[in-house]
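Quick one: the structure is below, and I'll ask about it shortly.
A single protein chain has been omitted from the complex, and every remaining protein chain is retained in its original position.
And now, chain A:
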């Protein structure tokens, strides 16, 4: 798994490549959580993620909660149909803001 972070103005885009499960939990947490500062705008590009385990979803939700607490905005982009379905039937999807593309996500963040 790899995470690349690009920063442009007040927007941060983290692109994740690879599966997210408990074996990479601390790495994801250590990389993403520092992005979550007061009023930050964050896009997580998940196009390169094929599988997210139960622990993976929990890492994301926990990060999302921290973002909400700091009034930061976090949007998930590029979820595969399978991941979206898993998130939907397990109730996780309800908690996230999801967008189909980075451009749409940017618009949402501006709006």
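Criterion: contacts are C-beta pairs under 8 Å (C-beta built on N, C-alpha and C of every residue); 3 or more make two chains touch, one makes a residue touch a chain; residues count from 1.
Everything that follows uses one rule, which is that contacts and distances are computed from a predicted model.
Per UniProt, what's the omitted chain called: "FAD-binding protein", "Group 1 truncated hemoglobin", "Glycogen debranching protein GlgX" or "Thiazole synthase"?
Checked against "FAD-binding protein", "Group 1 truncated hemoglobin", "Glycogen debranching protein GlgX" or "Thiazole synthase": the hidden chain maps to "Glycogen debranching protein GlgX".
Thinking of the whole complex, not just what is shown, which of A:4, A:54, A:68 or A:101 touches the missing chain?
With A:4, A:54, A:68 or A:101 as choices, the missing chain is touched by A:54.
Out of A:22, A:37, A:68 or A:101, which residue would touch the omitted chain in the full complex?
Selected residue, touching the omitted chain: A:22.
Just to verify: which one of A:2, A:30 or A:85 makes contact with the chain not shown?
A:85
Against the chain that's been left off, what residues of chain A make contact? List them.
With respect to the unshown chain, the touching residues of chain A are 21-23, 53-55, 58, 61, 85-86, 89-92, 95.
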